[in-house]
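All protein chains of the complex are present and in place, except for one that has been dropped.
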């Protein structure tokens, strides 16, 4: 097998109202606008260490262009390309710079879904704010300079895939992910799976719960520092006239605290996320939630999340 | 006018399942059982400085026996008795010790409600835990000794009164309360009023919102130290198989964070409560929430509270 | 006796570097600049409900011009003037508007100190930000709009008085304050006293501990919402190259968490303060800390505060 992936790297969203979406992610959420190229705006959060972790592109309707995963080494990109071609997937190469801030990369549709994924290694690294070192040498950006939500970093993505089993197997078998927790029906279908290549409780969730509106993007999540920050975020949203879409509350699966909100420009759902455990054990045994415990996994307490998705 | 009252002092609840209610308030919530007298159990929380702030009495059905208010001076009890008799209320005197831990007191029904209120001054003060001074001399009880919810102190009571206007006026005019915030319908009815005699944003709420099931007790509230403690409380409840009844969330009125839970023995609702502002200004102008803003006052964000009451 | 006071209202500081002090209190601490009148700048924090709670005046050296206390009623100002003149104090009247934003007031030196205090009632009330109501009707200013420290409100003042006993008695006997906690030497001198007219654990501290550099201002304190906010404040200070002067830590007396920092323009010490208990009991018994427990009262844990003062 090729080396397992390094991490979830970024997501490319399409929005019918670019100005509104930029206002939401940049002015309200506090992500930094890194660069603008034609109809695409690139952003990252305070502690993200790549050129961008989110891009927004003007389009006729809200959709997801691609989800991108980073490899452990530059050589792994070609190794994945070879492997996927052998597996019969259609692999397209991107030239260096074809995606702004990024080197050569591949795009493809994994089995069981017509969603587009990207694999890359080379990417520009952010310098410090205006080139001036932060007094804390391990910070690029100040965590304190803005009254916006100012999440720390990209955390994970949750994809709606219907049915989900084949895609889950592909993540586990072909991409080196570890299964941390899953919801399984009495018939043996995995309708919620929390998977990771890092120590996180999940880098990707693949979900297909009964109430789900269909395949697509359920949410992309950014990490905030504390429960206080999650509540401050809700306060900032409400002062700005934005409805909370779910939470504050706590998932049983992952044990994380959450707040959901939708970009008013596109309807894409954002999760602000804190807590959660890490897995450092090489022999982690996946947690199985059966049908009777399933609701606890989704919601331990608090205001429940919605189950609609945007197209992907 | 007689001196304004000093504070909300305690509430006497009746429960059809005394053992279950004692388990809930003592073993799960962490209130201390102070004394047991026949079918009545007296409790207080860590920082409460009176003999009890809650009593539980076995009864055929869940109800409220009385709500008690403390005066500024011993003489004020008789002064209130005189005043109420002049006003045509029926005043009954309690002997010293008739309520355990408490001196002479009066009971009566305020105008506009058939609920029973008590006014008292003399009350036993708690000593330290087992008579041993805490290393922090300004603590009676340890705040750290128990993994239960362990709220700090009694905070306020919320009464359902239908209609509410006359009772609200009585609190303001006859009892020396200050109006801090209120919800007013277009017809001029106060359907939610937050009133205090202390600096708190409310010592009593008098509520009659459209969804309310009727008069009675909506909840009694104890104060916890932080948002973390509120979340830990929800976690403790859920691990013990108790459903959360509302929250975590934040009220717009008072700006407090809340969690509601019902005693499984009686159905009486308890609020765990933190944040909220204090009023130190002698010329505070009450905040008015009209019909269009009413829902914000009740719920700024989070899982909404229920609107049923237990009899009073 | 005249009515007890309503509250600690504001402090007027003098600074040798007005620009630096304004940068500190406004741009770093996040107090709003309300008005500027000649060499004086008036500020208040987000939840303060008077024209100003702090003023800064250019002067040759750092000092305190006056500390101001607000009465319960307009009539109380003259009543205090009469009383003080009867007591032999020298009382000076200020005209309406002589202090910006404020009506008629009196100034005087309390016995046992040559510090100047002010008593006032009439004061302008802040409107909302730019005249636009906050979506939360009980807010004047957004709590979320700035990445500065943004404390909620003025809390208390700590005065160094040497010796302290006479001044403490004057607060208790003549001004209606309640003694909440005190440190007493074996010889019976009160070298630290925490006094209040509100429910707070103190509106004023009068201190004369062994290490104290002399009489004057030890600190003025603003309240922040949580421990997280206290830590964020320390982070903001350090990113801006400001040394912390003491804390984070926790006092035993009052049980409050604290952070001290000095205005680099004047050297006046500011305390950021959270937690602390409230006293709602009409018969509170003051907590006495003897010499052996004294250090616990000053510091329960954390980085200790300094003991120097600025002139007053």
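Per-chain residue numbering starts at 1, and chain names A, B and C are given in the order in which the chains are listed.
One rule holds for everything that comes next: contacts are C-beta pairs under 8 Å (C-beta built on N, C-alpha and C of every residue); 3 or more make two chains touch, one makes a residue touch a chain.
No experiment lies behind these values; they were computed from the predicted model shown.
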item: Option from A:14, A:65, A:181 or A:263 whose C-beta touches the chain left out; value: A:181
item: Full-complex contact with the absent chain, from B:3, B:17, B:124 or B:235; value: B:235
item: Hidden-chain contact residue, picked from the options A:97, A:135, A:163 or A:214; value: A:135
item: Touching residue (missing chain; options C:23, C:231 or C:284); value: C:231
item: Where the unshown chain meets chain A, residue by residue; value: 6-7, 47, 49-50, 70-73, 121, 125, 135-139, 152, 181, 198-200, 225-227, 252-255, 275, 277-278, 280-285, 287-289, 293, 296-297, 300
item: Positions on chain C contacted by the hidden chain, ascending; value: 227-228, 231, 234-235, 237-238, 244, 247-250, 257, 300-304
item: Positions on chain B where the hidden chain makes contact; value: 134-136, 142-147, 150, 226, 228-229, 232, 235-236, 238-239, 241
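The definition used in the following text is that only the chains that are shown with their structure count from here on.
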item: Inter-centroid spacing, chain B versus chain A (mean Cα positions, whole Å); value: 44
item: Inter-centroid spacing, chain C versus chain A (mean Cα positions, whole Å); value: 47
item: Separation of mean Cα positions, chain C and chain B [Å, integer]; value: 32
item: Per-residue overlap in chain C, given as positions that touch at least 2 other chains; value: 135-136, 225-226
